[in-house]
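All protein chains but one are shown at their positions in the complex.
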Amino acid sequence: MQEKKLGFIGVGQLAQPMVKHLLDQGYEVLVHNRRRDPLEKLISKGAVYCQSPEDAVIEGGIMFNCLPDDTALLSVFHAHGTIFRKLGDKGLHVSLATISPQASKIVHERHKTLGGNYCVATVMGRPDVVENKRQFYIMAGESDQLDRVRPVLESIGGGVFTLGEKPEIANAAKLSFNFLIASAIESMAEAFTFARKNGVDVNQFYSMISETLFACPLYKNYGKAIIYRQFYEPLFKMALGAKDMNLVSSAAKECRTPMRVASVLQDRFTASLAKGRDNYDWLGIALDVEEEAGIVSESQG
Amino acid sequence: MQEKKLGFIGVGQLAQPMVKHLLDQGYEVLVHNRRRDPLEKLISKGAVYCQSPEDAVIEGGIMFNCLPDDTALLSVFHAHGTIFRKLGDKGLHVSLATISPQASKIVHERHKTLGGNYCVATVMGRPDVVENKRQFYIMAGESDQLDRVRPVLESIGGGVFTLGEKPEIANAAKLSFNFLIASAIESMAEAFTFARKNGVDVNQFYSMISETLFACPLYKNYGKAIIYRQFYEPLFKMALGAKDMNLVSSAAKECRTPMRVASVLQDRFTASLAKGRDNYDWLGIALDVEEEAGIVSESQG
Amino acid sequence: MQEKKLGFIGVGQLAQPMVKHLLDQGYEVLVHNRRRDPLEKLISKGAVYCQSPEDAVIEGGIMFNCLPDDTALLSVFHAHGTIFRKLGDKGLHVSLATISPQASKIVHERHKTLGGNYCVATVMGRPDVVENKRQFYIMAGESDQLDRVRPVLESIGGGVFTLGEKPEIANAAKLSFNFLIASAIESMAEAFTFARKNGVDVNQFYSMISETLFACPLYKNYGKAIIYRQFYEPLFKMALGAKDMNLVSSAAKECRTPMRVASVLQDRFTASLAKGRDNYDWLGIALDVEEEAGIVSESQG
Partner (left out) sequence: MQEKKLGFIGVGQLAQPMVKHLLDQGYEVLVHNRRRDPLEKLISKGAVYCQSPEDAVIEGGIMFNCLPDDTALLSVFHAHGTIFRKLGDKGLHVSLATISPQASKIVHERHKTLGGNYCVATVMGRPDVVENKRQFYIMAGESDQLDRVRPVLESIGGGVFTLGEKPEIANAAKLSFNFLIASAIESMAEAFTFARKNGVDVNQFYSMISETLFACPLYKNYGKAIIYRQFYEPLFKMALGAKDMNLVSSAAKECRTPMRVASVLQDRFTASLAKGRDNYDWLGIALDVEEEAGIVSESQG
């Protein structure tokens, strides 16, 4: 039996196209967001706006959260303990947020004590990717619960990877994945700058790598975007990239794993924020690489 | 008109399958190598062994070098100045070696002064890849000369990328390429170790990345090899990887490009050599990543 | 008028010799600590043990805290809001703890709202240094309040540096200071290992630096301790060093200052904890430097 009524807490840039697709699929969706304005379009399509998080909870039903960070997640679930009771023994909380494994674990423990089941389904894909239903999900949790939410997610996206019983594993996997992406950006930026300084045509170099060993979406799409300097109309903001790299560094310390490339990225993102690039695309770390090499970056204007 | 007689100086692990393919294609090949033993098989197939480098030079013909490093290259061409005169105005020196752009430039200058044309065609692919004719070449030089050598290379490999008139550009491009490969190895090693410490099944994580954003030969093949710990029967030795990263670092200084991930790699390879892993595969830098994270590496035996 | 009755919350290894000296100076001291056992000696010397933090507060008086970290500090002051009211308008909270500027700011804000004055006096010196009254203090806060606590601190230590009106400045200065110390340890470990590998007698090298440009307590004392391998009977534990470097890294991100040597230290301490060295002296990061260089560290036993 499929559940056709869903709750959604934290409906930002990434969650909005998801809710849109859910509405298109005929789901009834209760939405809560700190600010109502960004949701007007969804509301006009049929989403039901809820003033408080509790109101977006369906007893014994599925509730998604796509809150922005650890602090938001923990404070919502700390301040609104009634969520757990309302979800009850049958309810399911599906966390889509990019948060630390630690925070995920804390929420999981609370569910065990206070009620509601908990699983994680982190979203791989930026808002434009979700818009085109090409995102995929990294899931972890008890298999019964995963089975329950899988059809919902599959109806609005490209695929699901399942990792195990402990929900926080999916959070760790998402961080590993984002780390790999960011490290590929940094490495391309260094390689392109080095090549350019040596007189190599960067477009030719790009073709060379992206048609051979690195013939995959990440190097093709991000590589091209770096070369065409698509730094100023962000698909994923620098500030969010920095947040994710902070999560990686913190989680790395927590599990006692020195990650030296992650440390390089940490410093790179900190420098980018120090230079006021919060609203650039995170690919814009390439600018910092160039500036270090004495290449004066052209202004945006 | 195709040239069916070729010279080959420096016939190591990488050059041997190339010469074999050339013989198979009906080329007559003069080979010089410091040690004769490794060439016995090729000689029995028809390669003509030459005691001195000059003897492997065909007047006005094509001469390949696949010498191991800057020092070997510069000392051979310094000690054997007659090579230039024997090549003459019509001769062509094709450098396949992984050397610094600086050394390449020096040899180029000498050719301009002493005779012989010069172009670079660096080889992308390890010996096993060359064996299967799946390597490709990054070429640079005057287009007449590139046209001359291209059919020879295409007859024994997978493809050719052409970059411009200055030969040393192809050396720089090769270094950029190898840097990208090494940085992907380091990043995967860090990501896998982090994932593993957080309870993620690394095989599942591997599937996740290699079937989506990182669905390309590099991540697929090297990722699998890291997971299956293929460190002990080297396809590309640690000592050679370290040499290449030294070339990257030196060239980066030379062109005034700080490359922080290259610095991480430099330290990583130095540590691997310090631990006596010269003859491991260069993927074995993953062992150092694990040891740093307190994972005691199983012994090879 | 001097205040002869004082409260003390969080009486660990560092605070114990301070309280002892205060008792010796004739102060009456109320002490609160989560565990009572470590305080028996002080209690027998006259310290009055208090079950709850509030009980250690003297109305309108001076209360010190020397809690171990941000979490402890924030949870004590969150759970025991009555502390603020009991201190009242005239009371003074002196924070001796090594905490983040951010946490310090939060506590300061609460005092402004709920009562009590707040200043910071971070302690420079390990327990053995405090024992010998050779520690010094980095203070910040309103000058009236600093004047009030200065004689107390001067009676039991070596000196006071005063930095300005905002209390959290003293926390930042302490972190900068500890960062400088840790970076000197790392640099000496690298220099000594490099020297040793090149056949230099490390004792002679030590004399050379510590009698000339680096003739100061830090290089003299820590340099000697590294050479004599005083890693196993900690004067300042690795785990605490790691905590301090985490504070530095977090605060560096917070104020948008990339600190690359701090990132190196972060990775170094994480590796040391990964290898189970929590209870070594923080100088023991030198072992990790040696292991990276292929020097197999002798076991402790």
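Brief remarks follow.
Lettered A, B and C in written order, each chain numbered from 1.
Basically, contacts are C-beta pairs under 8 Å (C-beta built on N, C-alpha and C of every residue); 3 or more make two chains touch, one makes a residue touch a chain.
Note that this is a predicted model, so its numbers are computed, not measured.
The missing chain, though absent from the display, is touched by one residue of C:Val48, C:Leu74, C:Ala195 or C:Leu235; that residue is C:Ala195.
The chain that is not drawn here is touched, among residues C:Ala242, C:Met259 or C:Ala274, by C:Met259.
Taking the whole complex into account, chain B touches the unshown chain at residues 246, 249, 252-253, 256-260, 263-264, 266-268, 270-271, 273-274. Where chain C meets the chain that is not shown, the touching residues are 101, 124, 136, 138, 161, 163-164, 166, 168-169, 172-173, 175-177, 179-181, 183-184, 186-188, 190-195, 197-201, 204-205, 207-209, 212-219, 248, 251-252, 255-262, 264, 267-268, 292-294. Although one chain is not displayed, its contacts with chain A can still be listed: residues 267, 271, 274-276, 288, 291-294.
Keep this in mind: only the chains that are shown with their structure count from here on.
Each chain gets a centre from the mean of its Cα atoms; the one farthest from the centre of chain C is B.
Centre-to-centre spacing of chain B and chain C amounts to 52 Å, using the average Cα coordinate of each chain.
Contact of a single residue of chain A with at least two other chains is seen at positions 252, 256-260, 264, 267-268.
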